[in-house]
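A protein chain is absent from this complex, but the other protein chains hold their places.
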């Protein structure tokens, strides 16, 4: 490609947190430019948000419908290439389907959709159109997570036996949604967040990470899901026993009432000969344990010759210059963009290019919610997962 | 008391690990002396072990039966005051009952007995005789654990909501019991270790710690218990969902196949306003988390005015001079000895003196094993715990 | 401003590490766009680098002289606003002076110049022209560093007494410059790196951080500077005793031969009542120590109400979503850009806008090198610093 990829955005207007993160992630490598947006569901706010981002007025749209139509009508050398969708969960399906129908590739903030049925429709549309769709399961995008996956795949640990994955947050320890906090309000509202609370919001990240690193799929769950804070409408705490497709066992813990915890998503996976430990708050370190010798401290860093090719491809700095949340988003956008550019140029993307979460992973996330909610209602210990 | 307490020992002969730890714990404060022993079930080894400990020959007994009879026949000013029982699990009941019947107080290595029925008999005998019995649930004896319990009891965290307790070890990741390793051989042998493997050996420690700190009892469990290593006879891995008597939820994880892990028993307990985090491998640090302000690093140290009275009473050094496993044993022995000395002197022990695990906790440990094994066999999600 | 600021770049062509970091930092907030460049000293590479960055061909210049002349001749609504200079140390002076003379504001990678004399000329030119100049002393741009500075300034720790600052790297433990490693080659070459090696490259960062947080200036140094690896031409290791202008004492340690260390720049500053500890590799955590109560763990995060206004202004994510090296650069660029935008709009920048390293700090960095080298040659213990 001899030009930047042109990105549009749906959602992410003023005050929205995740939209800004997507834009930062897309900007870091200098290969994507934001050219248009339908940044808010209210036209006035959409316009103001467009001005704040210095978008041209004629490409600051009042609605996504308007945007897709207008952009599709532009000459090919001006039209946006793909759209980034960062609306609340209940507003994922509409713009995603319409984007695909108008020929635009899609990057969408997790979850892929509001319901499993919607997710499946989207996945079918992706297949039908042959367009590219990425979903920001961010945490799997860190280089040390990729190193961990690589090590399990390479067999150095032997058979995978055990997974502990935990995601305790504390920010919903009180009835924050009753205080005017907007973030809390939509995250705890079934009409906007979906049928699940914490399980959907963060539990799906934990499940995705467990499957990504271990290379195995969760086959059964036994879920204890609860509403801890009186007056809340969605689950804010959940504990799950897991079985994997190779009969390995695991535990998945999620909480939004772990008072004092920020965002310490952590995973440990064990094989016969050793295992790994990784924590999102210090993402550049991977502890590698061995049965008969000292544990090792693997560290992110483009100059670390001992890292796997796929881990190195997702490092931007030399060792000791910490990369964080923005870099994880940048990795997803960069891999997505490289895949897209190569396809547009008639080239074949590499395995490293293709290493970003796709519609299938998005469907699996929604299915996980359904399985967990079914298990939560059941008196039986185990519920099968798709 | 104007003399040291006189201790006998059953088990703990040459090569035994835990016997040496008990002796070190008993020795640290200089208030207990070892005066006699029936240190091995084979007379020759018993004699050799007695010599290695510099015991007088006439108080190095060939069996515990011999010891209790002979000691009971000694004049009161020579006779041992209490016995420390450090035999394998299947050899706890006999010496304990006989000691109590001969008027000797008892300190016994965890578990209290081989079965719940035995444990209940012992507890009844303790009640009947009015003698003192202590059980070494070691981990609750660290000062920072006592500080954690104190904080939950004092109400600073509000209602207790959530417990994560985990005890992953890796030493049984391979079929070590087939290689001649004695420690592995008896720990994985139902005839010597009991009906449970890892759940009994370390899971009961985790459960005890959870109840001690939180101040609440586990009311229900949902257990997934497994044998991971082919050829093994007892569980080496288990994951449990927990409910507590105040409806708080929790997870208890146990493993002996967490390859590369040593002994990182760790617990997190959360209340409405904050919570605690403690890890046995760095026992002098307690992380205290708060909903709206920075987490704090509480540290053991006799000079830390911010610690509770009961925590300070279990510190022996100024801050920064690390205490460890021996000190935890010493705390149990010291508190037990102070209680015993005061009772012998007709005084009333303080709450601090009485802070050591007793027969009731011992019974509860065996009951936990039974509940977990019942749950493991059940298809139902929840099994009630006594 | 109703538009992005327009940035040009000198240096930073293909393969250059720090140029890419500057571009990422400038891009993250979406308020700066790269419009032109003189990206390499060889014209062919400059052109190729421009294409790789998707710059228009007519604004991909073959030399910085060409760029400044051409850009100055452009209409005001197209012309670049400021230039980012990311050339090797020995090529800082020329483009910086010329930029200032042509009316362009400047952001320059540390060090400000090759010699103290050059640095002073630049500072004088900045004063004379009234233009804005920023220098990327990156590490002071982390929010937790700003929190630390704020706490010392606010007086909560009492008088500042002691500084330990250390910057041990291990990458030059062998004669890497003899192996074809380009980064090592110029960093150890007096003709390109300057009179100092490690002291200039990383020691100046450490000194800057010490003065920024403590709020006091180094007044005297006692330096032991060495070449450890045989065959090397510049210092790769140095230890310094420090005195500050308030008579506080300190130590500054620098090494490039601390085998196995990556980039763990760390600082501890103590006052009468407490102090702080911060480490660049985990930049989102600040340990705050107190004389009579538990240490606290301050954490970056836009939602942490306990942080100071200036720390919060330099956080982009909620707590637990780690920010790193790119964010630190982004903070410098964002603050610089806000100051510039406000000035261009006739507004007054706030203290938060103005919080980026300027020419004076740049001069001080070069002076530090001179003082240290003088001390290193002296048999006397103390050498005064300007």
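First chain written, first letter: the chains are A, B and C, and each begins at residue 1.
Simple rule for what comes next: contacts are C-beta pairs under 8 Å (C-beta built on N, C-alpha and C of every residue); 3 or more make two chains touch, one makes a residue touch a chain.
Just so it is clear, the structure is predicted and the values come from calculations on it, not from any experiment.
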item	value
Displayed chains contacted by the hidden chain, counting the whole assembly	A, B, C
Hidden partner chain, touching residue among C:184, C:202, C:295 or C:311	C:295
Selected from B:60, B:280, B:314 or B:338 as touching the chain missing from the view	B:280
Sole residue of B:45, B:192, B:293 or B:316 that reaches the chain not shown, by the stated touch rule	B:316
Touch criterion as defined above, residue of C:37, C:271, C:301 or C:365 at the omitted chain	C:271
Listed residues B:40, B:147 or B:327, member touching the removed chain	B:327
Chain A residues touching the omitted chain (full complex)	287-288, 292-299, 305-306
Missing-chain contacts mapped onto chain B	2-4, 17, 20-21, 23-24, 27-31, 34, 51, 53-54, 169, 171, 261-264, 280-284, 299, 301, 303, 316-327
Chain not shown, touching residues in chain C	157, 161-162, 164, 166, 168, 170, 173-174, 222, 224, 226, 228, 237, 239, 241, 243, 249-251, 253, 255, 257-261, 268, 270-275, 289-291, 295, 378-382
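Definition applied: only the chains that are shown with their structure count from here on.
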item	value
Chain separated most widely from chain A, comparing mean CA positions	B
Where chain B and chain C are represented by their mean Cα positions, the distance between them in whole Å	55
Whole-Å gap between the CA centroids of chain A and chain B	44
Inter-centroid spacing, chain C versus chain A (mean Cα positions, whole Å)	33
Residue numbers of chain C (touch at least two other chains)	299
